[in-house]
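Take a look at the structure below.
For this view, one protein chain was removed and the others were kept in their places.
Letters A, B, C, D and E mark the chains in the order given here, with residues in each chain numbered from 1 onward.
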Amino acid sequence: MKMVTAVIKPFRLDDVRDALSELGVKGMTVTEVKGFGRQKGHTELYRGAEYAVDFLPKIKLEVAVDENLLEQVVEMVVSAARTEKIGDGKIFVTDIEEVVRIRTGQTGAEAL
Amino acid sequence: MKMVTAVIKPFRLDDVRDALSELGVKGMTVTEVKGFGRQKGHTELYRGAEYAVDFLPKIKLEVAVDENLLEQVVEMVVSAARTEKIGDGKIFVTDIEEVVRIRTGQTGAEAL
Amino acid sequence: MKMVTAVIKPFRLDDVRDALSELGVKGMTVTEVKGFGRQKGHTELYRGAEYAVDFLPKIKLEVAVDENLLEQVVEMVVSAARTEKIGDGKIFVTDIEEVVRIRTGQTGAEAL
Amino acid sequence: MTTTVITRKRLLLKGENVTARLGLFAALLLGSSGARADELNTGDTAWMMTATVLVLFMTIPGLSLFYAGMVRSKNVLSVMMQCFAITGLMSILWVFFGYSIAFGNDGPWWGGLSKAFLKGVTVDAMTGTIPETVFMTFQMTFAIITPALIVGAFAERMKFSAMLWFMGVWVLVVYAPICHWVWGGGWLGSYGILDFAGGTVVHINAGMAGLVAALILGKRQGYPDTAMPPNNLGYTLMGAAMLWVGWFGFNAGSELAADGVAGMAMAVTQIATAAAALAWMFSEWVVHGKPSVLGIASGAVAGLVGITPACGFVGPMGSLVIGIAAGMLCFLASTKIKRAFGYDDSLDVFGVHAVGGIVGAILVGVFAAESLGGAGLAEGVSIGQQVKTQLIGILATIIYTGIVSLIILKVLDRVIGLRVTDDDEAQGLDITAHSERGYNLTS
Amino acid sequence: MTTTVITRKRLLLKGENVTARLGLFAALLLGSSGARADELNTGDTAWMMTATVLVLFMTIPGLSLFYAGMVRSKNVLSVMMQCFAITGLMSILWVFFGYSIAFGNDGPWWGGLSKAFLKGVTVDAMTGTIPETVFMTFQMTFAIITPALIVGAFAERMKFSAMLWFMGVWVLVVYAPICHWVWGGGWLGSYGILDFAGGTVVHINAGMAGLVAALILGKRQGYPDTAMPPNNLGYTLMGAAMLWVGWFGFNAGSELAADGVAGMAMAVTQIATAAAALAWMFSEWVVHGKPSVLGIASGAVAGLVGITPACGFVGPMGSLVIGIAAGMLCFLASTKIKRAFGYDDSLDVFGVHAVGGIVGAILVGVFAAESLGGAGLAEGVSIGQQVKTQLIGILATIIYTGIVSLIILKVLDRVIGLRVTDDDEAQGLDITAHSERGYNLTS
Partner (left out) sequence: MTTTVITRKRLLLKGENVTARLGLFAALLLGSSGARADELNTGDTAWMMTATVLVLFMTIPGLSLFYAGMVRSKNVLSVMMQCFAITGLMSILWVFFGYSIAFGNDGPWWGGLSKAFLKGVTVDAMTGTIPETVFMTFQMTFAIITPALIVGAFAERMKFSAMLWFMGVWVLVVYAPICHWVWGGGWLGSYGILDFAGGTVVHINAGMAGLVAALILGKRQGYPDTAMPPNNLGYTLMGAAMLWVGWFGFNAGSELAADGVAGMAMAVTQIATAAAALAWMFSEWVVHGKPSVLGIASGAVAGLVGITPACGFVGPMGSLVIGIAAGMLCFLASTKIKRAFGYDDSLDVFGVHAVGGIVGAILVGVFAAESLGGAGLAEGVSIGQQVKTQLIGILATIIYTGIVSLIILKVLDRVIGLRVTDDDEAQGLDITAHSERGYNLTS
């Protein structure tokens, strides 16, 4: 079991979700985050006090997937999230040792 | 050291925290997230424009635990978070290679 | 590739970011979280109804780094985030199996 | 006609000759022209149109914000929606029947239907020195805010449709008749009760109906163990501020003229409200260790409620005492007593409005006395007698509204059900009853 | 009395003899003193200063909140900013030229520049029974809110600088002339159009200009597929509440006096608004299964718009019908019709203001008839004739504002560009146009 964690631009979320659903992914968890990276932020100015805001709104998507789907999922996310402009984000793949579905107690692939 | 990440229903948080405290867990980190899964969302309607909101409010709980507590922790979370209705959420267990307590610089089990 | 996840006090964020930038870290992702731990919370009181709020605002910082930078990054975060008061937070190090930069499709160290 | 109307609140009851109180200006007009006393006075009319606007301002946005800030964020819209829909519905029902029931004829129990659908309320019709249209609309705003106050008692759990039915029936069979009893020429007014701007008619009435509704609907899920923190106390404080501001229309407007009594009503309203806000704040500071926003806001409202029945009758020092008493007693009622009894009056409609109204309705019997700086009791009436009269008015209101509200609610519960499902309550009424979310701050 | 009252506003400005219309009170004074008819009346003045304050209150904070709550959070400030800047700019332009163009002389097309820079508007100048300074400021608040209404049509995508230019030109070449036509002694007023408080001048005018702007600017990115949920419906409902409250200044203030007509204008405004709020709410409940906050708020505004041209002319039952019609038809226009045509009038300026204004402007021709409870049509004018007159006024407004707004926008588009860049639109106007964020709730 792998966890695919993608940090993407907020307005790509719907496309990514749809793409993953098509692949048969049944669930995912989404967090509003702030990203710092190459993409530059903006400045804000209040009564002459100017300051830079380097953190940009991003969406972090976490999808637990079976190993055999991994490659497809990563590709799907890449193609659905890509705008080819700076700040499109990253995908991180990590290993999951165990998954449990709380409602049923099922574990492993069944739990997804 | 393992990280237990549980996505649960928001109103179960207090019970889960209490259950874990009883087990001797000293700390945890909580994030407000949105979940997409089998549980269906709701629709919103603004001046005739209807749209489906599939993402439901969930709480993501992260608890770093010593291996020997792992099983108990997972069980506890399952039993405290379970409502037996769809959408109860998932638990993911991953491996942590190192933990540091920032205040003291302690590492490993001591750091928890 | 390693993921360094640090839970820190919110007002230390700018210092930590600056410290990491100096090390050459190009990006990071930040989430507003609530932490439960040894640091005590506060009570709130509404028309005679008092209740304890144990969850304190924290910032979770996630930085993917190349193995060879790992140690330095951890040290930097520790020193920049430390106030020596209870509640300074934790650092968790986990393994990343793969990283992809969505914009370019680059993987591995290049993707950071 | 004039003698009845201009005297309305104070003198209707005391039956005194009013010419003297019209001030020299009016007397002058009368003297020099022989015009009838129900000549339109533009100053009075200007003030009463303003007062009408101010009372509407109390409900929307004032009360809506005050209440909406106190509930959980998943119900923030539902409370505002209820206040707003009540504003619409009560306006129409008032025009259809309510105004006539309250102010049609002056039998002891109700006003009949002679003014139903505003028959006779033409552009030239007068009530004292102001157009009857203005009087009718001014009173309409009272018939709006009274039901809206009740909303706080059953917030976060009542079905929207049941709420509409309850309020629609209630305003016609409870509010309008009690309004008639006290202000429309009915038995309580004749009996000599002092209620300048609505201690019995509005606050005790709403507070008691709220308590009944809270009891019949039962507690919210998780009450009182689960934390139910207010979602936006800034809204609540701003709502309290708007209530305070608008209440001058309510109280000084109840004089129906821009004169010295209205001026004094304004002054004592300010004094009592300030005193009650501080009284609640300091009580809380002493008892719980800290002064709070919710406390001072509640205290201000308690003071406004307390001075309402008294504002045209008492002087500055009387109002000070009423304010302090209302602030402290409502504090106790809304914190200690509610908890002791365990009922779930979500936003303390009973603890603030019924209790504050009772405090004011009793104390006006004391501080209206000329010896205590008031405008004076009717000739030959002692403080003790007046307080007895006041108690009878209070009891009559409590009993009537208590029983009739209970009946309406029981019937509605049987017929359409009062309470939302558990799932809907858990998810919140904004989504489940209105398909909307209150805050969507990240897009 | 009625027929004279009908034309109060127009007649005053056309310099006709107004003595007859001042009512018994003034007549009395006149009789006993021989004073001129333009004697200052403190009650009328008190009311008109209050009314002026109320109309300003409609725009800021009322309309600003109403609109700001409906956009996405990244644009919440931009909408408020536009309303606020318009308030500033229109005030100055009104003082410089607008007032003179609208109310200078009484030629058929415009008022000329004889009052430019407020020449002659001294501390002693009078308009009827109130100081001309008050009349000028009252009318200024109309010249503020009308452009501000248009903002809703192009929200979330127009350049701030282009918006300022458009509004600045528009108020002088569109608003002020139409205002003159109807109220300043111009051709439409002479022709006999009934428009008590601005159905044509304000609402149809703004609604049509908004439609043109929405069409020329084009749709927002992603419209209509992407969800664009309102960021804060609490703001929207509070804004609607403030509009409702302030609108009494707009409608009853348009009588320019505190008299029976003003009182009736107040009453029917309340009735129509309540009826329209309920009409929209129930329509939505039937059609979509749930009553909503956005719906009831929109309905209230639709009712306020609908009764605006009619409020000094119709009776309670006429206002009820107007309210219901406005609520239902604006509901259809803003939900079904907009979707059918596919234009992106972001906050339904056309669907609510133009449609509601048209409904009211037509129906006033019907319900002003004495037989239907109204103040009566001019002697010898039938309902059919009056409706025809109304239609001509509506058409003239639509055509003039449509064409001239189009020209101004086309020219500006060529010269400075109307629309922000795609990137700025995606990021939101708050940051990109004003370097500020609306909500920063975690520090």
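We take it that a residue touches a chain if its C-beta (ideal position, glycine included) is under 8 Å from a C-beta of that chain, and two chains touch if they have at least 3 such contacts.
Please read these numbers as outputs of a predicted model, since none were measured by experiment.
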Of D:113, D:173, D:267 or D:372, the one touching the omitted chain in the full complex = D:267
Could you please point out the subunit D residues that touch the chain left off the display?
-> 23-25, 28, 31-32, 41-44, 46-47, 50, 54, 72-74, 228-234, 237-238, 240-242, 244-245, 248-249, 252, 257-264, 266-267, 270-271, 273-275, 277-278, 281, 288, 290-294, 296-297, 300, 315-317, 320, 375, 439, 441
In the whole complex, what residues of subunit A lie against the chain that is missing from view?
-> 44-51
Missing-chain contacts on subunit E, rising order, are 29, 32-33, 35, 39-47, 49-50, 52-53, 56-57, 60-61, 64-65, 68, 76-77, 80-81, 84-85, 87-92, 95, 117-118, 121-124, 130-134, 136-137, 140, 160, 235, 433-443
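Going forward, only the chains that are shown with their structure count from here on.
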Averaged-CA centre spacing for the pair subunit C and subunit A, given as whole angstrom | 18
Just give me the whole-number Å value for how far the CA centre of subunit A lies from that of subunit E.
-> 47
Which residues belonging to subunit D are in contact with no fewer than two other chains?
-> 435-437, 442-443
Among subunit B residues, those touching two or more other chains are 31, 44-46, 94-95
